[in-house]
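A protein chain is absent from this complex, but the other protein chains hold their places.
For chain A:
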Amino acid sequence: MSASNTTTITSVGAPNRRNTELALLVFAVLIPVFAYANVGLAKNGSVPAGLLGYGVGLGLLAGVAHLLVRKFAPYSDPLMLPIATLLNGLGLVLIWRLDLEPLGPAMAPKQLMWSTVGVALFIVVLVFLKDHRILQRYTYISMVVALVLLVLPVFFPPVYGARIWVTLPGIGSLQPGEFAKIVITVFFAGYLMVKRDALALASRRVMGLYLPRGRDLGPILVIWAMSLLILIFETDLGTSLLFFGLFVIMLYVATERTSWIVFGLLLSSAGAVAVASSEPHVKVRVTNWLHPLATVNGDVTETAQSRYAFGSGGLFGSGLGQGYSRLIGGIAPKSDYILATVGEELGLAGVMAVLLLYGLLIERGIRTALAARDPFGKLLAIGLSGAFALQVFVVAGGVTGLIPLTGMTMPFMAQGGSSVIANWALVAILLRISDTARRPAPSPAPSPDAEATQVVRSQ
(Lines give C-alpha, C1' and ligand atoms only; values in the text may rest on other atoms or scores of the structure.)
Protein backbone atom coordinates (compact mmCIF):
# COMPACT_ATOMS: atom_id res chain seq x y z
CA MET A 1 0.00 0.00 0.00
CA SER A 2 1.32 3.41 -0.85
CA ALA A 3 1.67 6.45 1.33
CA SER A 4 -1.51 7.95 -0.08
CA ASN A 5 -3.66 5.09 1.06
CA THR A 6 -5.39 6.62 4.02
CA THR A 7 -8.90 6.17 2.73
CA THR A 8 -11.56 3.56 3.21
CA ILE A 9 -13.93 2.73 0.37
CA THR A 10 -17.36 1.74 1.57
CA SER A 11 -20.66 1.37 -0.20
CA VAL A 12 -23.34 3.90 0.54
CA GLY A 13 -26.57 2.38 1.71
CA ALA A 14 -25.60 -0.87 0.01
CA PRO A 15 -28.87 -2.13 -1.41
CA ASN A 16 -28.31 -5.79 -1.96
CA ARG A 17 -29.13 -5.65 -5.69
CA ARG A 18 -30.65 -9.11 -5.80
CA ASN A 19 -33.57 -7.95 -7.95
CA THR A 20 -31.15 -6.42 -10.44
CA GLU A 21 -29.46 -9.79 -10.58
CA LEU A 22 -32.77 -11.55 -11.20
CA ALA A 23 -33.70 -9.20 -14.05
CA LEU A 24 -30.30 -9.61 -15.69
CA LEU A 25 -30.52 -13.35 -15.20
CA VAL A 26 -33.84 -13.55 -17.05
CA PHE A 27 -32.21 -11.55 -19.83
CA ALA A 28 -29.17 -13.84 -19.76
CA VAL A 29 -31.38 -16.91 -20.19
CA LEU A 30 -33.47 -15.40 -22.98
CA ILE A 31 -30.48 -14.46 -25.16
CA PRO A 32 -29.21 -18.05 -25.58
CA VAL A 33 -32.81 -19.21 -26.22
CA PHE A 34 -33.04 -16.60 -28.98
CA ALA A 35 -29.70 -17.83 -30.35
CA TYR A 36 -30.96 -21.43 -30.24
CA ALA A 37 -34.09 -20.56 -32.20
CA ASN A 38 -31.97 -18.55 -34.62
CA VAL A 39 -29.65 -21.49 -35.33
CA GLY A 40 -32.61 -23.81 -35.87
CA LEU A 41 -34.34 -21.42 -38.25
CA ALA A 42 -31.16 -20.88 -40.23
CA LYS A 43 -30.17 -24.55 -40.48
CA ASN A 44 -33.50 -26.37 -40.82
CA GLY A 45 -36.02 -23.61 -41.42
CA SER A 46 -37.94 -24.41 -38.27
CA VAL A 47 -37.76 -23.67 -34.57
CA PRO A 48 -35.79 -26.56 -33.03
CA ALA A 49 -37.89 -29.10 -31.16
CA GLY A 50 -35.81 -28.94 -28.01
CA LEU A 51 -36.24 -25.17 -27.61
CA LEU A 52 -38.62 -25.36 -24.68
CA GLY A 53 -36.63 -28.02 -22.88
CA TYR A 54 -33.38 -26.18 -23.43
CA GLY A 55 -34.79 -22.86 -22.25
CA VAL A 56 -36.45 -24.38 -19.20
CA GLY A 57 -33.25 -26.29 -18.37
CA LEU A 58 -31.04 -23.24 -18.53
CA GLY A 59 -33.63 -21.16 -16.70
CA LEU A 60 -33.92 -23.77 -13.96
CA LEU A 61 -30.15 -23.86 -13.44
CA ALA A 62 -29.98 -20.08 -13.29
CA GLY A 63 -33.06 -19.85 -11.06
CA VAL A 64 -31.79 -22.34 -8.49
CA ALA A 65 -28.40 -20.61 -8.43
CA HIS A 66 -30.09 -17.25 -7.98
CA LEU A 67 -32.30 -18.41 -5.11
CA LEU A 68 -29.32 -19.85 -3.28
CA VAL A 69 -27.33 -16.67 -3.83
CA ARG A 70 -30.29 -14.78 -2.37
CA LYS A 71 -30.19 -17.03 0.67
CA PHE A 72 -26.47 -17.54 1.23
CA ALA A 73 -24.72 -14.50 -0.25
CA PRO A 74 -27.36 -11.74 -0.22
CA TYR A 75 -24.97 -8.84 -0.66
CA SER A 76 -22.81 -10.34 -3.38
CA ASP A 77 -22.14 -8.78 -6.74
CA PRO A 78 -25.22 -8.64 -9.01
CA LEU A 79 -23.37 -9.07 -12.30
CA MET A 80 -21.19 -12.14 -11.98
CA LEU A 81 -23.92 -14.78 -12.02
CA PRO A 82 -25.84 -13.35 -15.02
CA ILE A 83 -22.66 -12.90 -17.08
CA ALA A 84 -21.46 -16.42 -16.30
CA THR A 85 -24.90 -17.80 -17.17
CA LEU A 86 -24.99 -15.90 -20.46
CA LEU A 87 -21.51 -17.06 -21.49
CA ASN A 88 -22.30 -20.63 -20.55
CA GLY A 89 -25.61 -20.51 -22.43
CA LEU A 90 -24.02 -19.02 -25.54
CA GLY A 91 -21.31 -21.67 -25.38
CA LEU A 92 -23.96 -24.41 -25.24
CA VAL A 93 -25.73 -22.97 -28.29
CA LEU A 94 -22.50 -22.70 -30.26
CA ILE A 95 -21.52 -26.28 -29.42
CA TRP A 96 -24.99 -27.50 -30.37
CA ARG A 97 -24.73 -25.50 -33.58
CA LEU A 98 -21.39 -27.18 -34.42
CA ASP A 99 -22.94 -30.55 -33.57
CA LEU A 100 -25.27 -30.03 -36.52
CA GLU A 101 -22.27 -30.25 -38.84
CA PRO A 102 -20.80 -33.62 -39.72
CA LEU A 103 -17.90 -33.21 -37.34
CA GLY A 104 -17.99 -36.19 -35.06
CA PRO A 105 -19.91 -37.08 -31.92
CA ALA A 106 -22.48 -34.65 -30.51
CA MET A 107 -21.04 -32.74 -27.58
CA ALA A 108 -23.90 -30.46 -26.53
CA PRO A 109 -25.79 -32.91 -24.25
CA LYS A 110 -22.57 -33.77 -22.47
CA GLN A 111 -21.69 -30.10 -22.14
CA LEU A 112 -25.15 -29.41 -20.68
CA MET A 113 -24.49 -32.15 -18.16
CA TRP A 114 -21.10 -30.64 -17.25
CA SER A 115 -22.72 -27.22 -16.91
CA THR A 116 -25.22 -28.72 -14.48
CA VAL A 117 -22.37 -30.24 -12.49
CA GLY A 118 -20.64 -26.85 -12.60
CA VAL A 119 -23.68 -25.02 -11.22
CA ALA A 120 -24.02 -27.74 -8.58
CA LEU A 121 -20.42 -27.12 -7.51
CA PHE A 122 -21.13 -23.38 -7.54
CA ILE A 123 -23.99 -24.00 -5.11
CA VAL A 124 -21.92 -26.34 -2.94
CA VAL A 125 -19.11 -23.77 -2.64
CA LEU A 126 -21.60 -21.01 -1.84
CA VAL A 127 -23.40 -23.04 0.81
CA PHE A 128 -20.42 -24.61 2.53
CA LEU A 129 -17.83 -21.85 2.27
CA LYS A 130 -19.31 -19.48 4.82
CA ASP A 131 -16.28 -17.23 4.94
CA HIS A 132 -13.46 -17.10 2.41
CA ARG A 133 -10.95 -16.59 5.22
CA ILE A 134 -11.36 -20.27 6.07
CA LEU A 135 -9.33 -21.02 2.95
CA GLN A 136 -6.41 -19.22 4.53
CA ARG A 137 -5.98 -22.08 6.98
CA TYR A 138 -5.15 -24.38 4.10
CA THR A 139 -2.35 -22.30 2.57
CA TYR A 140 0.32 -24.99 2.48
CA ILE A 141 -2.11 -27.85 1.99
CA SER A 142 -3.32 -26.12 -1.14
CA MET A 143 0.26 -25.80 -2.33
CA VAL A 144 0.68 -29.56 -2.08
CA VAL A 145 -2.70 -30.22 -3.70
CA ALA A 146 -1.88 -27.85 -6.55
CA LEU A 147 1.49 -29.52 -7.14
CA VAL A 148 -0.13 -32.95 -7.18
CA LEU A 149 -2.79 -31.75 -9.61
CA LEU A 150 -0.13 -30.27 -11.85
CA VAL A 151 2.13 -33.28 -11.81
CA LEU A 152 -0.65 -35.86 -12.21
CA PRO A 153 -1.07 -35.62 -16.02
CA VAL A 154 2.59 -36.55 -16.55
CA PHE A 155 1.65 -40.14 -15.74
CA PHE A 156 -1.02 -40.31 -18.41
CA PRO A 157 -0.55 -40.56 -22.16
CA PRO A 158 -0.50 -37.30 -24.09
CA VAL A 159 -3.59 -36.21 -25.99
CA TYR A 160 -3.00 -34.11 -29.10
CA GLY A 161 0.61 -33.62 -28.05
CA ALA A 162 -0.08 -32.17 -24.61
CA ARG A 163 -0.05 -34.06 -21.34
CA ILE A 164 -2.76 -32.11 -19.57
CA TRP A 165 -5.33 -34.84 -19.23
CA VAL A 166 -6.08 -37.38 -16.55
CA THR A 167 -8.10 -40.24 -17.94
CA LEU A 168 -10.46 -41.88 -15.50
CA PRO A 169 -12.00 -45.06 -16.84
CA GLY A 170 -15.78 -44.78 -16.94
CA ILE A 171 -15.93 -41.07 -16.20
CA GLY A 172 -13.90 -39.58 -18.98
CA SER A 173 -10.92 -37.31 -18.94
CA LEU A 174 -10.27 -34.35 -16.69
CA GLN A 175 -7.91 -31.42 -16.94
CA PRO A 176 -6.55 -31.07 -13.41
CA GLY A 177 -4.80 -27.85 -14.40
CA GLU A 178 -8.14 -26.07 -14.40
CA PHE A 179 -8.70 -26.91 -10.75
CA ALA A 180 -5.06 -26.33 -9.86
CA LYS A 181 -5.59 -22.76 -11.03
CA ILE A 182 -7.99 -22.10 -8.15
CA VAL A 183 -6.08 -24.08 -5.55
CA ILE A 184 -2.77 -22.41 -6.30
CA THR A 185 -4.39 -18.98 -6.09
CA VAL A 186 -5.38 -19.85 -2.53
CA PHE A 187 -1.76 -20.77 -1.80
CA PHE A 188 -0.33 -17.61 -3.39
CA ALA A 189 -2.81 -15.43 -1.50
CA GLY A 190 -2.01 -17.04 1.85
CA TYR A 191 1.73 -17.06 1.24
CA LEU A 192 2.03 -13.52 -0.07
CA MET A 193 -0.12 -12.16 2.72
CA VAL A 194 2.46 -13.35 5.22
CA LYS A 195 5.57 -12.52 3.19
CA ARG A 196 4.55 -9.27 1.55
CA ASP A 197 6.45 -7.05 3.95
CA ALA A 198 9.70 -8.91 3.42
CA LEU A 199 9.20 -8.82 -0.32
CA ALA A 200 8.16 -5.18 -0.45
CA LEU A 201 10.47 -3.52 2.03
CA ALA A 202 13.73 -5.43 2.12
CA SER A 203 15.23 -4.35 -1.17
CA ARG A 204 18.04 -2.30 -2.61
CA ARG A 205 17.47 0.46 -5.09
CA VAL A 206 19.51 0.03 -8.25
CA MET A 207 18.95 2.23 -11.29
CA GLY A 208 15.47 3.25 -10.21
CA LEU A 209 14.35 -0.34 -9.65
CA TYR A 210 13.94 -2.02 -6.32
CA LEU A 211 15.94 -5.20 -6.43
CA PRO A 212 14.71 -7.79 -3.96
CA ARG A 213 17.15 -9.68 -1.79
CA GLY A 214 18.39 -13.01 -3.02
CA ARG A 215 16.49 -15.01 -0.44
CA ASP A 216 13.24 -13.26 -1.35
CA LEU A 217 13.82 -14.10 -4.98
CA GLY A 218 13.67 -17.78 -4.01
CA PRO A 219 9.94 -18.37 -4.33
CA ILE A 220 9.61 -16.57 -7.66
CA LEU A 221 12.46 -18.66 -9.06
CA VAL A 222 10.82 -21.83 -7.77
CA ILE A 223 7.51 -20.95 -9.43
CA TRP A 224 9.36 -20.03 -12.61
CA ALA A 225 11.21 -23.34 -12.62
CA MET A 226 7.93 -25.13 -11.96
CA SER A 227 6.16 -23.46 -14.86
CA LEU A 228 9.11 -24.31 -17.10
CA LEU A 229 8.95 -27.92 -15.97
CA ILE A 230 5.24 -28.00 -16.82
CA LEU A 231 6.12 -26.62 -20.20
CA ILE A 232 8.81 -29.22 -20.83
CA PHE A 233 7.18 -32.34 -19.41
CA GLU A 234 3.55 -31.63 -20.23
CA THR A 235 4.27 -29.49 -23.30
CA ASP A 236 1.48 -27.22 -22.22
CA LEU A 237 2.20 -23.62 -23.07
CA GLY A 238 -1.06 -22.22 -21.71
CA THR A 239 -0.94 -23.67 -18.21
CA SER A 240 2.66 -22.66 -17.65
CA LEU A 241 1.97 -19.13 -18.86
CA LEU A 242 -1.10 -18.98 -16.64
CA PHE A 243 0.71 -20.02 -13.49
CA PHE A 244 3.72 -17.81 -13.91
CA GLY A 245 1.62 -14.83 -14.96
CA LEU A 246 -0.71 -15.36 -12.03
CA PHE A 247 2.20 -15.38 -9.60
CA VAL A 248 3.68 -12.19 -11.03
CA ILE A 249 0.30 -10.43 -10.91
CA MET A 250 -0.28 -11.39 -7.29
CA LEU A 251 3.29 -10.49 -6.34
CA TYR A 252 2.83 -7.07 -7.88
CA VAL A 253 -0.49 -6.50 -6.15
CA ALA A 254 0.90 -7.63 -2.79
CA THR A 255 4.11 -5.59 -2.89
CA GLU A 256 3.46 -2.72 -5.33
CA ARG A 257 6.94 -3.18 -6.71
CA THR A 258 7.20 -2.64 -10.46
CA SER A 259 10.49 -4.51 -10.42
CA TRP A 260 8.57 -7.77 -9.98
CA ILE A 261 6.77 -7.19 -13.26
CA VAL A 262 10.09 -6.49 -14.98
CA PHE A 263 11.64 -9.62 -13.48
CA GLY A 264 8.60 -11.67 -14.36
CA LEU A 265 8.54 -10.56 -17.97
CA LEU A 266 12.30 -11.12 -18.36
CA LEU A 267 12.16 -14.56 -16.77
CA SER A 268 9.10 -15.71 -18.69
CA SER A 269 10.40 -14.47 -22.04
CA ALA A 270 13.77 -16.12 -21.42
CA GLY A 271 12.03 -19.35 -20.48
CA ALA A 272 9.61 -19.18 -23.39
CA VAL A 273 12.38 -18.58 -25.92
CA ALA A 274 14.51 -21.38 -24.48
CA VAL A 275 11.67 -23.90 -24.55
CA ALA A 276 10.27 -22.76 -27.87
CA SER A 277 13.60 -23.37 -29.56
CA SER A 278 14.07 -26.84 -28.08
CA GLU A 279 10.66 -28.49 -27.57
CA PRO A 280 9.19 -29.74 -30.88
CA HIS A 281 5.50 -29.47 -29.91
CA VAL A 282 5.88 -25.86 -28.80
CA LYS A 283 8.13 -25.15 -31.77
CA VAL A 284 5.36 -26.15 -34.19
CA ARG A 285 2.93 -23.79 -32.46
CA VAL A 286 5.38 -20.92 -32.72
CA THR A 287 6.10 -21.65 -36.39
CA ASN A 288 2.36 -21.71 -37.11
CA TRP A 289 2.03 -18.40 -35.38
CA LEU A 290 4.87 -16.76 -37.28
CA HIS A 291 3.98 -18.24 -40.67
CA PRO A 292 0.24 -18.94 -40.60
CA LEU A 293 -0.12 -19.06 -44.36
CA ALA A 294 2.62 -21.62 -44.90
CA THR A 295 1.27 -24.96 -46.05
CA VAL A 296 1.89 -28.00 -43.91
CA ASN A 297 1.53 -31.32 -45.76
CA GLY A 298 -0.24 -29.49 -48.58
CA ASP A 299 -2.80 -27.98 -46.23
CA VAL A 300 -3.08 -24.56 -44.61
CA THR A 301 -2.59 -24.34 -40.87
CA GLU A 302 -5.44 -24.18 -38.38
CA THR A 303 -4.24 -20.74 -37.40
CA ALA A 304 -4.82 -19.54 -40.94
CA GLN A 305 -8.23 -21.22 -41.06
CA SER A 306 -9.35 -19.53 -37.88
CA ARG A 307 -8.24 -16.21 -39.31
CA TYR A 308 -10.22 -16.92 -42.47
CA ALA A 309 -13.22 -17.47 -40.24
CA PHE A 310 -12.75 -14.11 -38.53
CA GLY A 311 -12.23 -12.45 -41.90
CA SER A 312 -15.30 -13.89 -43.56
CA GLY A 313 -17.37 -12.86 -40.57
CA GLY A 314 -16.67 -9.22 -41.22
CA LEU A 315 -18.33 -6.56 -39.13
CA PHE A 316 -21.72 -8.14 -38.43
CA GLY A 317 -21.06 -11.80 -39.16
CA SER A 318 -22.81 -14.31 -41.36
CA GLY A 319 -25.57 -15.00 -38.87
CA LEU A 320 -25.82 -17.90 -36.44
CA GLY A 321 -25.82 -21.25 -38.19
CA GLN A 322 -24.72 -19.79 -41.51
CA GLY A 323 -20.94 -19.86 -41.14
CA TYR A 324 -18.36 -22.39 -42.21
CA SER A 325 -16.21 -22.60 -39.11
CA ARG A 326 -16.57 -26.39 -39.26
CA LEU A 327 -13.93 -26.13 -41.97
CA ILE A 328 -11.37 -25.30 -39.31
CA GLY A 329 -9.69 -28.63 -39.42
CA GLY A 330 -7.81 -30.47 -36.77
CA ILE A 331 -8.93 -31.24 -33.35
CA ALA A 332 -10.96 -28.62 -31.71
CA PRO A 333 -13.46 -26.35 -33.44
CA LYS A 334 -15.70 -26.77 -30.40
CA SER A 335 -13.12 -26.07 -27.74
CA ASP A 336 -9.99 -24.19 -28.74
CA TYR A 337 -11.50 -22.44 -31.73
CA ILE A 338 -14.98 -21.64 -30.46
CA LEU A 339 -14.15 -17.96 -30.57
CA ALA A 340 -13.55 -18.31 -34.32
CA THR A 341 -17.14 -19.50 -34.69
CA VAL A 342 -18.30 -16.43 -32.77
CA GLY A 343 -16.11 -14.31 -35.02
CA GLU A 344 -17.55 -15.76 -38.20
CA GLU A 345 -21.22 -15.96 -37.30
CA LEU A 346 -21.57 -12.89 -35.10
CA GLY A 347 -18.82 -10.81 -36.66
CA LEU A 348 -16.60 -8.24 -35.03
CA ALA A 349 -19.61 -6.79 -33.21
CA GLY A 350 -20.34 -10.16 -31.62
CA VAL A 351 -16.73 -10.91 -30.68
CA MET A 352 -16.43 -7.50 -29.09
CA ALA A 353 -19.62 -8.06 -27.09
CA VAL A 354 -18.38 -11.45 -25.88
CA LEU A 355 -14.95 -10.09 -24.97
CA LEU A 356 -16.63 -7.21 -23.15
CA LEU A 357 -18.68 -9.71 -21.17
CA TYR A 358 -15.46 -11.41 -20.09
CA GLY A 359 -14.02 -8.00 -19.33
CA LEU A 360 -17.01 -7.08 -17.19
CA LEU A 361 -16.75 -10.31 -15.24
CA ILE A 362 -13.05 -9.64 -14.60
CA GLU A 363 -13.78 -6.02 -13.68
CA ARG A 364 -16.30 -7.18 -11.09
CA GLY A 365 -13.65 -9.50 -9.64
CA ILE A 366 -11.10 -6.71 -9.37
CA ARG A 367 -13.74 -4.41 -7.94
CA THR A 368 -14.40 -7.08 -5.30
CA ALA A 369 -10.70 -7.12 -4.48
CA LEU A 370 -10.74 -3.34 -4.05
CA ALA A 371 -13.72 -3.46 -1.75
CA ALA A 372 -12.58 -6.46 0.32
CA ARG A 373 -11.45 -5.48 3.79
CA ASP A 374 -9.02 -8.26 4.58
CA PRO A 375 -5.73 -8.68 2.68
CA PHE A 376 -6.27 -12.38 2.07
CA GLY A 377 -9.63 -11.72 0.43
CA LYS A 378 -8.08 -8.94 -1.65
CA LEU A 379 -5.28 -11.16 -2.90
CA LEU A 380 -7.60 -14.11 -3.49
CA ALA A 381 -10.05 -12.01 -5.50
CA ILE A 382 -7.33 -10.39 -7.56
CA GLY A 383 -5.69 -13.78 -8.12
CA LEU A 384 -8.89 -15.49 -9.24
CA SER A 385 -9.89 -12.71 -11.59
CA GLY A 386 -6.30 -12.46 -12.80
CA ALA A 387 -6.22 -16.17 -13.60
CA PHE A 388 -9.54 -15.82 -15.42
CA ALA A 389 -8.24 -12.80 -17.35
CA LEU A 390 -5.00 -14.53 -18.29
CA GLN A 391 -6.91 -17.53 -19.53
CA VAL A 392 -9.19 -15.39 -21.70
CA PHE A 393 -6.17 -13.49 -23.00
CA VAL A 394 -4.20 -16.63 -23.78
CA VAL A 395 -7.08 -18.27 -25.67
CA ALA A 396 -8.39 -15.18 -27.46
CA GLY A 397 -4.83 -14.09 -28.27
CA GLY A 398 -4.02 -17.53 -29.60
CA VAL A 399 -7.10 -17.82 -31.80
CA THR A 400 -6.77 -14.31 -33.20
CA GLY A 401 -3.06 -14.74 -33.83
CA LEU A 402 -1.70 -12.30 -31.29
CA ILE A 403 0.36 -14.97 -29.50
CA PRO A 404 1.11 -18.62 -30.37
CA LEU A 405 -1.89 -20.87 -29.89
CA THR A 406 -2.01 -22.77 -26.63
CA GLY A 407 -4.27 -25.60 -25.68
CA MET A 408 -6.51 -23.76 -23.25
CA THR A 409 -10.25 -23.40 -23.22
CA MET A 410 -12.31 -20.24 -23.34
CA PRO A 411 -13.85 -20.12 -19.85
CA PHE A 412 -17.58 -21.12 -19.84
CA MET A 413 -17.93 -21.08 -23.64
CA ALA A 414 -15.64 -23.78 -24.91
CA GLN A 415 -16.52 -27.44 -24.78
CA GLY A 416 -14.75 -29.18 -21.91
CA GLY A 417 -16.05 -30.40 -18.59
CA SER A 418 -13.20 -29.48 -16.25
CA SER A 419 -13.08 -25.93 -17.49
CA VAL A 420 -16.80 -25.29 -16.98
CA ILE A 421 -16.85 -26.88 -13.54
CA ALA A 422 -13.71 -25.12 -12.32
CA ASN A 423 -14.84 -21.74 -13.56
CA TRP A 424 -18.22 -22.05 -11.85
CA ALA A 425 -16.37 -22.78 -8.61
CA LEU A 426 -14.14 -19.77 -9.27
CA VAL A 427 -17.17 -17.51 -9.69
CA ALA A 428 -18.67 -18.93 -6.49
CA ILE A 429 -15.56 -17.99 -4.49
CA LEU A 430 -15.56 -14.51 -6.01
CA LEU A 431 -19.25 -14.14 -5.07
CA ARG A 432 -18.48 -15.20 -1.52
CA ILE A 433 -15.70 -12.60 -1.22
CA SER A 434 -17.90 -9.91 -2.74
CA ASP A 435 -20.69 -10.79 -0.32
CA THR A 436 -18.31 -10.16 2.58
CA ALA A 437 -16.93 -7.03 0.98
CA ARG A 438 -20.26 -5.42 0.13
CA ARG A 439 -22.04 -6.32 3.33
CA PRO A 440 -22.88 -3.06 5.08
CA ALA A 441 -21.02 -2.30 8.28
CA PRO A 442 -23.03 -3.15 11.38
CA SER A 443 -24.66 -0.05 12.78
CA PRO A 444 -23.49 0.97 16.24
CA ALA A 445 -25.92 0.22 19.02
CA PRO A 446 -27.21 3.37 20.73
CA SER A 447 -25.13 3.88 23.83
CA PRO A 448 -26.96 5.32 26.83
CA ASP A 449 -23.97 7.30 28.02
CA ALA A 450 -22.89 9.09 24.91
CA GLU A 451 -21.57 12.09 26.78
CA ALA A 452 -20.06 10.29 29.75
CA THR A 453 -16.83 9.26 28.04
CA GLN A 454 -17.20 11.12 24.78
CA VAL A 455 -14.12 12.70 23.30
CA VAL A 456 -14.61 16.29 22.19
CA ARG A 457 -14.29 16.32 18.42
CA SER A 458 -12.22 19.34 17.48
CA GLN A 459 -12.35 19.06 13.71
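Criterion: contacts are C-beta pairs under 8 Å (C-beta built on N, C-alpha and C of every residue); 3 or more make two chains touch, one makes a residue touch a chain; residues count from 1.
By our rule, contacts and distances are computed from a predicted model.
> Which of the following is the UniProt-recorded protein name of the chain this complex doesn't show: "Phosphate transport system permease protein", "HPt (Histidine-containing phosphotransfer) domain-containing protein", "Carbohydrate ABC transporter membrane protein 1, CUT1 family" or "FHA domain-containing protein"?
Of the names offered in "Phosphate transport system permease protein", "HPt (Histidine-containing phosphotransfer) domain-containing protein", "Carbohydrate ABC transporter membrane protein 1, CUT1 family" or "FHA domain-containing protein", the absent chain's UniProt record gives "FHA domain-containing protein".
> Decide which residue listed in A:58, A:79 or A:267 touches the omitted chain of the complex.
Once the missing chain is taken into account, the touching residue is A:79.
> In terms of residues, what is the contact footprint of the unshown chain on chain A?
1-3, 5-14, 17, 20, 24, 27-28, 31, 34-35, 38, 41-42, 45, 78-79, 82-83, 86, 133, 136-137, 193-194, 316-320, 322, 346-347, 349-350, 353-354, 356-357, 360, 363-364, 367, 371, 373-376, 441-445, 447-449, 452-453, 455, 459
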